[in-house]
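The other protein chains are all here in position, but one chain of the complex has been omitted.
Chain IDs A, B and C follow the sequence of writing; residue 1 opens each chain.
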Amino acid sequence: MACTESECVADCVRRAETLAFADPPPHSIGYMPIYVPRELIHAAGLLPAGLYGGGDRLEIIRGDAYFQSYICRIPRSTIELALSGHLDRLDGMLFPSICDVIRNLSGMWQMLFPDRYVRYIDVPQNFDPAVGGRFWRHELETLRRDMERIAGRPIDDEALRNSIAVYNENRAAIRELYAQRSRAPWRFPLSEAYLVLRAGNSVPPEEHTALIRDYIRGAENDLSRREMDQSRVVLAGMFCEQPPHGLLVTLERAGCAVVDDDLFLGMRWIQGDIPLDGDPLQNLVDAYLTASATTASRYSPEGHRAKWLLESYRRNEAEGVIFCAPSFCDPALLEQPMLVAALDRAGIPHTEFKYSEDTGQFAVIREQAGTFSDSIRLWSAS
Amino acid sequence: MKENSMLLQKQLLADHFDALARARDEGKKVVYTFVPGNLNELVRSFDLLPVLPEINALQSGMRKLSGGYITEAEKSGHSEDVCTYVKCDIGMLRKGNIGPTGKPLPKPDLLLLSYTGCFTFMKWFELLREEYDCPVAMLHVPYQSEGRIEPHQREYIVQQLRSEIIPKLEQVSGREFDIEKLRSMLRLSSKAEDDLVWVLESAKNTPSPIDAFFAGVYYLGPIFSAFRGTEDAVQYYRTLRGEIEERIANKEGPITPDGPMKGERYRLVVEGPPNWTSFRDFWKMFYEEDAVVVASTYTKVGGLYDQGFRHDPDHPLETLADYALGCYTNLSLPARVDLLARYIRDYRADGFLVNSVKSCNSFSVGQLLMLRQLEERTGVPGAFIESDLVDPRYFSAANIKNRIESYLQMLDQKRGAA
Amino acid sequence: MTIAAGIDVGSSAVKVAMIIGDEVLALHSERIRRRELRKVINDAYSIALGMANVKESDLAYVATTGEGELVEFRRGHFYGMTTHARGAIHLLPETRAVLDIGALHARAIQMDDRSRVLNYRMTSQCASGSGQFLENVARYLGIALEEVGPLSLQGDAPETVSSICAVLAETDVINMVSRGIKPADILKGIHISMAGRYVKLLRASGNATDVAITGGLASDVGLVEALRENCADLRFHTHPDSTYAGAIGAAFWGAYRHRVLESRKAS
Partner (left out) sequence: MKVFVGIDLGSTTTKAVILDEEERVIGRGITNSRSNYDVACAVVREEAFVRARFTMIERGLRTPRPHVIQDLERNFRLHQHLEQLDRLREAMLMLAARRGTPASIINGICDEMAIRARKHFAPGATRKSDFFRDLAAADYMSLAEAIREVSFESLCAIYDAAILAVENLTLDRAFERHIGSALQETEDGESLKEAVGAACNAELVESGSVGTGYGRQRLPFPKEQIRSEILCHGLGAHAMFPGTRTVLDIGGQDTKAIQLDPNGIVTSFQMNDRCAAGCGRYLGYIADEMNLGLHELGPLANESRHRVKINSTCTVFAGAELRDRLALGQKREDILAGLHRAIILRAMSLLARSGGISDEFTFTGGVARNSAAVGALRDLIAENYGARTINISHESIYTGALGAALFATRSAVRGNA
């Protein structure tokens, strides 16, 4: 079925909203942004549903009642969704160890919804296969048993292998989208790609992979899209609470073409394909130890994060870096000075600002992004 | 009026910071590490000197230096939003790394990142590593998400101690791990811990002879920090216990900066850390109204001794693991609520108060739900105030006083009605 | 020679600059204070045209900056920091950084000798310690804005404001007044805490030592003094026309763009 990229985006928006604002499909397990091995959920025949906040349209009433003003937005909108019944049909919730906020949120869930399945997933910070690897395997085994219990059927190795293959495909499609965007950002603007990715939180991975491919084909064939005079930037800091769509539009209008970012890392925290042969669970364990994306939530032994950023800058032939982190996001904001120092050492231009998922005013951001882009564009020749 | 225990504690600190100042010259090696779940005995068993940046930060707060340090750190690009302990430490470093007694602190030879109950610690030492360019030993302590310590968690820690921490300590100190020495220190720890628990539980008396929050933080100094496992700490708690026994015999209340408290009108339980920049003013808001804190959770961030934990010389590595796993901020929220409910009941509290600090997500996220649950479970009304650890900009005295006063008047009104 | 206009639509005042070649022809500023913005813009613009003695048709380019989207007759828009840097270089050629302090935001900009913006920092979120806040306090104390600076210089026992929020800080000020603190000391205290925040911003943006202060608060001598006291290693420069830096910068960029476009047309 041929469809244009705009139809495809509209389709994505509609599907993404089915989770947050209407009924989620039956038998799904909600999970917070990163480091959740979705393959294990999928292998049990359950749908992994990514929860990345409530966006800027959700009115927060009960959520604010539980969180002080100096805590980021994502836990409040997540609680709001749950307390207003939007998550009632989830069979359980997974809280990976991203930060103290998500960690404590898992306890709040236990208290607020004593009858529902809740699990905190402790992601190891030790990368020795015999130590951290063993621990992670234990976590995954527990998760596997839990999923089996919820689904009422065993997860055999074949099913798990199949799920790994499905997600390998999905990750490959996402990688292709990123590669295309980096090549021709005007053809695949972030404000669209974001929506296409976001849909992946609430549709089965097989469908999502197809959606992404449709979108890429649609946008490639749209000859009305012309190259624009923009500055190429890498965006960092958005791995958890997601920015409002208007922010991305603002960035692009202010002259920034985003060629790489860390949005929706939860879908692509495993880099490359996970092998299909051998013990599939062990393959998942090893993927975490050796092939997972570094984020601010993880211990970064030798400054891996800075390396990732510099590498992305070079690979994508970027001209600058924008740090755009959610307000009060400790992990992102704490690591920022280290990344800034690394960029300064490398002489790479950068700028930084904060947002929250319900930011409605973009004047300041527009001015900062605009000036940043101006200063790259007006002067890059000289 | 200074009591002996106070003088002793002062001396302990002074000696320690002197030793640190001389460390370079005397060829002693220094390890920076954190308070919750620290491995003090292990570090000391290698004859290494511990430095605790959190303690430096809170000391800077009490001496009104933190504001300047934080500004310094923010100037260099640190966000306004993040934990002020980190910024206070970085600022202090930028301004010459002068410790709380006015003597310079030595640079670390090792950053021992034992990472209990808070993710900020991890980034904190990553930041310090950039400054000092020295090795880091990382101990990942899993979270008690199900409200109990699981065997595989303990095992994971012991493995890390064996494969990561001990080798690095050996390397830095140039000594071999001496398990017997560790055992003997653990034995001293558990002795001091017995007396400490007695001190904390003395607040069950009426009137309470101690304030278990404002004075409590002083009482905990030695056991939470660099002195656990030493004879000095044992001595300190022995002396302290003696003094409190005397106060109980005389039916005396706690000692405050303005002398002994006279009446005891309200018995409170406090959740959350204190504010350090206006510590005295904050305390005064309580004792002026004859309110005494009989139990607090902050005094458990370095271990839940009152719930039965003791360092166990017979299982040295396992006990270190259990200790690290068991600190207050590593408990799940339901477990924290259980503990508070127990305190409210066991210490016969009239009320409980949450001091929510902006810096610390580990403490603060979920406190509003805890408040609601506790009110429902105990029938005791709670109060909620907000401040920060060491950022003077976040202590609005008028605002906090208003809330505390309103709260106490409410307790009064309820009592009048009953 | 190219004649161009720059209009800086701020949140408290509209500033207009008319330039010809390398020279400024006329400058005019109109405070908004509860008036309809479009009308204020039109008034300010026509007054400036009159002052410069030019007709609208003489203008090669009308450039806006700030919140200039309202201006229908503009030809192009430049972002605030780009224009302030340009304006500062025109007024104070020796400077390499700009501290622009307006009604709601402060911006610290680092630049090179051709006004290329190298780095910058800007306040966002909380509006504490902004010009608006100072204005409210002045109104509260019954002091005309022009007197704020000179009076602050007389303060000898400054009282610092603790609150970060401008609204709550106003209450702090009310309390101070009722405690009998002299207006001079209150103002000085406010200036000191504002200066602290701005210096933080400046340092975070880079390390040029010659700093041009632009924006409305450049004319506040009390604030300038507080900035100088706060850091001895920076040299702060002001110019009588500092307030107009944005408008001037916009005008010059406009003229530049005009030349670029013309030469494109020619070729």
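Just so we're on the same page, contacts are C-beta pairs under 8 Å (C-beta built on N, C-alpha and C of every residue); 3 or more make two chains touch, one makes a residue touch a chain.
Just so you know, these numbers come straight off a predicted model, no measurement behind them.
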| item | value |
| --- | --- |
| In the full complex, displayed partners of the excluded chain | A, B, C |
| Selected from A:5, A:39, A:56 or A:330 as touching the chain missing from the view | A:56 |
| Which of B:132, B:177, B:218 or B:384 contacts the chain that the document leaves out | B:384 |
| Full-complex contact with the absent chain, from C:45, C:133 or C:198 | C:133 |
| Contacting the left-out chain in the complete assembly, out of C:104, C:153 or C:231 | C:104 |
| Chain B residues touching the omitted chain (full complex) | 368, 372, 375, 381-382, 384, 386, 394, 396, 398-399, 401-403, 405-406, 409-410, 413-414, 417 |
| In chain A, positions touching the absent partner | 56-57, 59-66, 68-69, 358-361, 363 |
| Touching residues (missing chain, whole complex) on chain C | 11, 31, 33-35, 37, 67, 69-70, 104, 125-128, 130, 132-133, 138-147, 163-168, 171, 174-175, 177-178 |
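What we mean here is this: only the chains that are shown with their structure count from here on.
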| item | value |
| --- | --- |
| Graph class of chain-chain contacts, one of line, ring, star, complete, other | complete |
| Most remote chain, CA-based centroid, reference being chain A | C |
| Interchain centroid distance [CA atoms averaged], chain B/chain C, Å | 47 |
| Chain A-chain C separation of Cα centroids, rounded to whole Å | 40 |
| Residue list for chain A, restricted to those that touch at least two other chains | 327, 354 |
| Residues within chain B bordering two or more other chains | 76-77 |
| Chain B partner contacts - residues on chain C that touch it in the complex | 162-164, 168, 175, 196, 199-200, 203-204 |
| Complex contact set, residues of chain A against chain B | 65-68, 70-71, 75, 97, 99-101, 103-108, 110-112, 119-120, 122, 124-126, 128, 130-132, 134-135, 138, 296-297, 299-301, 303, 327-331, 333-338, 340-341, 354 |
| Chain A-facing residues of chain C, complex | 67, 78-82, 105, 116-120, 122, 124-125 |
